[in-house]
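We show some of the complex, not the whole, and keep each chain where it was.
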Amino acid sequence: MKHHRQVLTLHLPGRTGFVNITGDVAQAVAASSVQEGLCLVNSMHITSSVFINDDEEGLKADYLRWLEKLAPFSKGSDPATGGYLHNTTGEDNGEAHHKRQIMGREVVVAITRGKLDFGTWEQIFYGEFDGRRDKRVLIKIIGG
Amino acid sequence: MKHHRQVLTLHLPGRTGFVNITGDVAQAVAASSVQEGLCLVNSMHITSSVFINDDEEGLKADYLRWLEKLAPFSKGSDPATGGYLHNTTGEDNGEAHHKRQIMGREVVVAITRGKLDFGTWEQIFYGEFDGRRDKRVLIKIIGG
């Protein structure tokens, strides 16, 4: 069984945003020389996501607006006024932990004949909900 | 390491609906002759899901009603009136991309002694949020 490990480092200038990392993952698959196998791609952080969807600007803006509605940002720590108890730790990212749960931590992608086995529009994204610092994405590939 | 790949094609007559694909996945596992391994099942599309839950009619109706509440259908593209920017591309499926994120893209299931290693009520579903055309589900199995 072959295996390959690679870590991407991302640094988004704002709190939130999406980065298409499909090319980086495809390069890791090529470097692995795995022909048939599975490729795990996960955020190593708990306020960001890795997910698969369409690379379309309107959709990305829709997602951010929607996530803000489902888990609104608040610096506060009082749930009665929209705050998060998590913020009593001194953090202000309580809501980012919630957005990450909606969008997911990881994707597992099939590798077939040495390539990511994708449908037409599938693209892998890193989703940031508490940026402005270095974050890491783990790529782990196993197969033959 | 053994590997096996299979694609299911589904065509739902309406916009939304759920199809139990457990039997198809079980057949793919049998065809793979893998005794111990992992089975990835994912939608190859970005407006549909693969997920595991209960095969119960009431629950399926509950899910559709709930998803409609979390991400209501709109043909519009103006967020101020409930539309999705994604729909400015000429699509009317902005909300389907959101429903898919809630229900997920994929499941990974253990294979033990040649069979899907499931709890009592676990069943694999394809969840459609923008149907009325052919869609594909990928099954990728690796193991020994």
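Lettered A and B in written order, each chain numbered from 1.
The definition used in the following text is that a residue touches a chain if its C-beta (ideal position, glycine included) is under 8 Å from a C-beta of that chain, and two chains touch if they have at least 3 such contacts.
As the structure is a computational prediction, the values presented were derived from the model and not from experiment.
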With 2 chains placed, the number the full structure-file assembly comprises: 3
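We take it that only the chains that are shown with their structure count from here on.
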Geometric centre distance via CA averages, subunit B-subunit A, whole Å: 20
Residues of subunit A that touch subunit B when the two form their complex: 1, 36-38, 51-54, 56-59, 61-63, 65-66, 70, 102-104, 107-110, 112, 117-122, 142-144
Subunit A-facing residues of subunit B, complex: 1, 3, 5, 38, 40, 42-46, 70-71, 77, 79, 84-89, 94, 97-98, 100-102, 104-106, 108, 136, 138, 140, 142
